[in-house]
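Here it is, the structure in full.
Only one protein chain is missing; all other protein chains are in place.
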Amino acid sequence: MSQSTTTRWRTVDIVVAAVIAVGFGVIFWAWGLLWRAVDPTFAFFPASQAVMYGVWLVPAVLGGLIIRKPGAALFCEAVAATVSALLGSEWGAITIVQGLIQGLGAEAAFAAFRYRSFRLPTALLAGALTGLGAALFDFFAWNAAYELGTYRIPYALLTVLSATVVAGAGGYALTRALAGTGVLDRFPAGRERNLV
Amino acid sequence: MIGLEPVARPDAPLARRNPVAKLAAALLFAVPLLATLDPVAPAIAITIELAVLPLFGVRYRVLFRRVWPLLAAAVGVLVTLVLFAADRSGRVLLDAGPVVVTSTVLLTALGLVLRLFAVALPGVIVFATTDPTDLADALVQNARAPARFAIGALAAFRLLPLLGQEWQMIVMARRARAVEAGRNPVAKLRLFVSTAFTLLVGAIRRGTRLAVAMDARGFDAGVPRTVARRQHFGAADWLLVVAATVVASAALGVSVALGTFRPLVG
């Protein structure tokens, strides 16, 4: 896996990373509506809604796995957040701050492997860390007034769990599926398909 | 629906400010407000936000259309607090099993709900009055963002309305080819997921071609780029940024002076 020795981003890296972010910006928008709509379902134990959290974090992991360059995870998540703000997300500019913090989590995971490993364990770690970033932000910024044991901690744990499963494992599976269609042929992630 | 048209009058005095200044002002205004749980500071902030709205050329009706989903979030906050408030001191208003409503709980709920709006509104206003192209230009020229990344993201952003049309096309193409879910909800979900996947594949394919087209026009040729659209960052822009900071601090200051301030941590 030594194809991506250079860390310089090609145009195709930039544009495709941004396209992934824009695509997910749209999905965020739809997901936000869904999140609202199913609010009452979780009324019995509101913290459990965090199981849906992972979807917000997919672009961070997906971008890192596909582009394989330093900054990819951060760029994708931050652009996705900005796009959803531009589309009129009701949360305004705070989404950008949140996106940056979440992106940093995944970025840290890829950096820990020095941008050399893009296997499932890396993806899971990236999912977990991006979830950790999200959980920390929410723990302090949004959930401070709630009870620690019955809300804040379960919410944070579920966020990390959801991020690991949905963003980590999901992002990994999505990358494989995309590679199978041939659209990633100009990326190392797509060329691995030809080898198997 | 997803709307990309600007919703504001472009000649309004604050809408015309540099996009980076507007964005910085929104963040500098909103982020300090996150630090408190009391109702006073956000109430002041909201009053100010609504007061400057005409200067941004945004009509109240437009703003309301964008933020009404926050009302649902406010209900969520209330329910969650009634069940899981950390602080249940104060006069007990209602006591029914796990549901204990006290005056403090209500006060906290008021604070959280107001804060939700106070923090969200500046960003909503700024993005409603900002053209994406101008934002990318200003990020490059005034915030020293790397041009290749800002322009690349902008080019991808242009694909957004096309993605909506693409979605319709994919749905129609499948129907023409006898691919259909019928009434089965599981089959519906699967078709939805597969349509979304096809959309993503198409978007990436488009992105790859777009990148080639950009290279063909010398995007990554290593020549220093010039800028066709100048973005100025002048005194008025600085003023906006400073004013946002001062006003946010003042709102917090009033709350401290009145003794209502409740820090987030501690």
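Observations on the model:
Labels A and B are assigned to the chains in the order they are written; within every chain, residues are numbered from 1.
To be clear about the criterion, a residue touches a chain if its C-beta (ideal position, glycine included) is under 8 Å from a C-beta of that chain, and two chains touch if they have at least 3 such contacts.
FYI, contacts and distances are computed from a predicted model.
For the chain of the complex excluded from view, the name given in UniProt is "ABC transporter ATP-binding protein" [choices: "Cell division protein FtsX", "Phosphonate C-P lyase system protein PhnH", "ABC transporter ATP-binding protein" or "beta-galactosidase"]. When the whole complex is considered, the residue among B:65, B:190 or B:209 that touches the unshown chain is B:209. From the set B:16, B:59 or B:88, the residue in touch with the chain omitted from the display is B:16, counting the whole complex.
If you put the missing chain back, the residues of chain B touching it would be 5-6, 10-11, 16, 131-134, 137, 151, 154-155, 157-158, 161-162, 166, 169-170, 172-180, 182, 198, 202, 205-206, 209-210, 212-219, 221, 223-232. Contact between chain A and the absent chain runs through residues 180-183, 185-186, 191, 194.
The rule we apply is simple: only the chains that are shown with their structure count from here on.
Across the interface of their complex, chain A is touched by residues 2-4, 23, 26-27, 30-31, 34, 37, 66-70, 72-73, 75-76, 79-81, 83-87, 108, 111-112, 119-128, 130, 132, 135, 148-149, 152-153, 155-157, 159-160, 163-164, 196-197, 199-201, 203-208, 210-212, 214-215, 219-220, 264-265 of chain B. Of all the residues in chain A, the ones that touch chain B in their complex are 9-12, 14-23, 25-27, 29, 32-33, 36, 39, 43, 46-47, 75, 79, 82-83, 85-97, 140-141, 144-148, 150-151, 177-178, 181, 183-184, 186.
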